[in-house]
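Let me begin by presenting the structure, written as structure tokens, before commenting on it.
Of the protein chains in this complex, all but one are displayed in their positions.
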Amino acid sequence: MEIFLQQLINGVTLGSIYGLIAIGYTMVFGIIGMVNFAHGDVFMLSAFIALLLLLLLTQVLGLPAGLAFVPVLFGAMCLTALWNFVIERVAYRRLRGSFRLAPLISAIGMSTFLANFVTVTQGPNNKSIPPLLDHIIPLTTGGAYDVTLSYKQILIVVVTAILLAAFWFVVQKTSLGRAQRACEQDAKMASLLGVDVNRTIALTFVIGAALAAVAGCLFLLQYGVVKSSDGFVPGVKAFTAAVLGGIGSLPGAVLGGLAIGLIETLWGQYFSSDYKDVAAFSILAITLIFMPSGLLGRPDVEKV
Amino acid sequence: MTAPRWIAEPLLRVDRLTMRFGGLVAVNDVSFSVGRGDVTALIGPNGAGKTTLFNCLTGFYKPTVGRIAFSQKGLQDDSRIEALTASSRRYSRDGGEDLFLLERMPDYEIARKAKVARTFQNIRLFAGMSALENLIVAQHVALTPASGYGLFGLLGLPIYRRAEQAAVAKAQRWLERIGLRDRADDPAGALPYGDQRRLEIARAMCAEPSLLCLDEPAAGLNGHESAELAQLLREIRDIDCASILLIEHDMSVVMAISDHIVVLDYGQKIADGAPEQVREDPAVIAAYLGVEEAEADAVESALGMEEQK
Partner (left out) sequence: MSAPQPLLSRAFKEASLAAVIVGGLSYPIIAFRAEPDFNNALALTSRWPLFFIFCGLGFGLRFLLTLWSGRPKAARGEAALALEKPGATSKNRWLAPLGLAALIAYPIVILVVLGPQAALKWVDTFGVQILLYILLGWGLNIAVGLAGLLDLGYAAFYAVGAYAYALLVPLTGLSFWALLPICGLLAAFWGFCIGFPVLRLRGDYLAIVTLAFAEIVRIVLVNWDVVTHGEAGLFGFPPVTFFGLPFIPGPRGFAAHFGLPFAAVHKLIFLYFVVLALALLANFVSIRLRRLPLGRAWEALREDEIACRALGLDTANIKLTAFALGAFFAGIAGCIFALRQGVVSPSSFTFNESATILAIVVLGGRGSQWGVALAAVLIVGASELLRELSFLKAIFGPDFDPAQYRMLLVGLAMVAMMNFRPRGIVSARQPTITLPPVGGRA
């Protein structure tokens, strides 16, 4: 029971991170119908940017790690957003009228490029930072197994919740959100009605990257280690979360993220940690094959 | 006066067909039949459910409720339809008399077995392939057994070469009929719009359909091209002996070639009959006048033209 509770906490933490990445997938898919394959690598890149910024602030400027966290988060969000802005401009914008698989192929190319770009510039090995914020709160004591909740985990869940609320507000209440929903429905019509489609899509990529950067920082905080191949598997898992939740649906992305996080930790605990990735990949395949609209998505009627 | 052909000799019968998308009822309890050898026009204002009905007929959508019975030789025997409906089968072929329940069949089977071919509102040619190849692909179902499912063809056996020559000859005849002989080897996507429309019809005809379904074949054509199209459709009916069901907004085409008109509005059938009957039907005139001016004008001018004759 204690172990289950502990894994539940770990699962929610991990799921929050997946959920943040999944939003990037789901938004881009919603607005231009494209699987943004490179998004996982954008996440990995953001974790590297955060790592370097953290080292800069703590080693060069001598700030304490706790104080450095906020500027690191902010800096990583801005720089990752700039990256994704440029990526959209360079790799995807021209392809909107191309054949239907062109954006996906381009995104695969971009993903390959990003992963190897980081390998070449930062080396292929694990980069680990000393643990930050490692206070823990014991929830149960005296049993065979002590359930703990760390400050990090609280911080991760709180940051995720606040960002989601803010983000939900943006999409529901602001003109940007309205423009996004208009582009989702019919980009050509939206542009005729004066919505700047290019700007809206670019902003979608920027927001997606900023959220991925938050996920990157939280990932670094929680696990303390990152390497250049870390974009692929978390990326696919976050995409799984988006698909499971119903691609195009924002609450679905978060729900899917939590589900994948929980399934992964519980599977790892009770079945086999060697095969924990198999769980996520199987869910991806099964969802796409049997319920492609996911938990909260709208069914998609084939246009003839 | 004898009964019209769609009553006496129907080829397709749609019974109480309803199609819902969530809360939206796109086609509501529609029944009509299509006569063998007729040109039947399905008309109605935009959003009346015509294309949805088409998609149900050709298997792209599964209707929510309703029956679509089809027989290449004509639906004479109601008891056979009832018997097949009561069974769980999709079609029966006993005694050389085939009978299909299209609502139970997947799209490709409708084209392959029941021989219902169709075109699309937004032309769907194989744009990167040549005009000739488009017409050869249409004969895939006939050519595949002759190619020994690829094996004879892979070995280059004469049985396949002869079959292919026949297919090419047929394609060439159609290219000549639609005036595209010289552009046979050009990519279909590079042809002018009107040629693409005609090529799509020729492609459907190369599948040797007994019912040809055309979704707005005259859309985007100029007056001259529309007249050519009407001529082509008449030839298909008279020479190739295919029945035609078409959705069309261009009333000059509809009135020029239709033997039978079915009118839909808001998913419901509001009129059904011979052209001269339908054009005087007050419900039809109201539907057009009430819904969209441009189309009402088109109807009025077409009707006016007819009355002056």
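Read from first to last, the chains carry the letters A and B; within each, the first residue is number 1.
Convention: contacts are C-beta pairs under 8 Å (C-beta built on N, C-alpha and C of every residue); 3 or more make two chains touch, one makes a residue touch a chain.
Note that the coordinates shown come from a computational prediction; the quantities given were computed from them, not determined experimentally.
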Contacting the left-out chain in the complete assembly, out of A:S106, A:Q180 or A:T265: A:S106
Listed residues B:R104, B:K170, B:R203 or B:K269, member touching the removed chain: B:R203
Absent-chain contact - pick from B:V25, B:V141 or B:I285: B:V141
Touching residue (missing chain; options B:W6, B:F60, B:F100 or B:Y288): B:F60
Full-complex contact with the absent chain, from B:V25, B:V168 or B:I285: B:V168
Missing-chain contacts mapped onto chain B: 58-60, 107-113, 117-118, 120, 124-130, 132-134, 136-138, 140-141, 143-144, 147, 149-150, 153-154, 156, 160, 164, 168, 172, 175, 181-182, 184-185, 187, 203-204, 207
Residue numbers in chain A that touch the chain omitted from display: 34-35, 45, 48-49, 51-53, 55-56, 59-60, 79, 82-83, 86, 90-91, 94-95, 98-106, 108-123, 125, 127-130, 232, 236, 239, 272, 274-275, 277-278, 281-282, 284-285, 288-289, 292, 302, 304
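Operating definition for what follows: only the chains that are shown with their structure count from here on.
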Centre-to-centre distance between chain B and chain A (centres being mean Cα positions), rounded to whole Å: 48
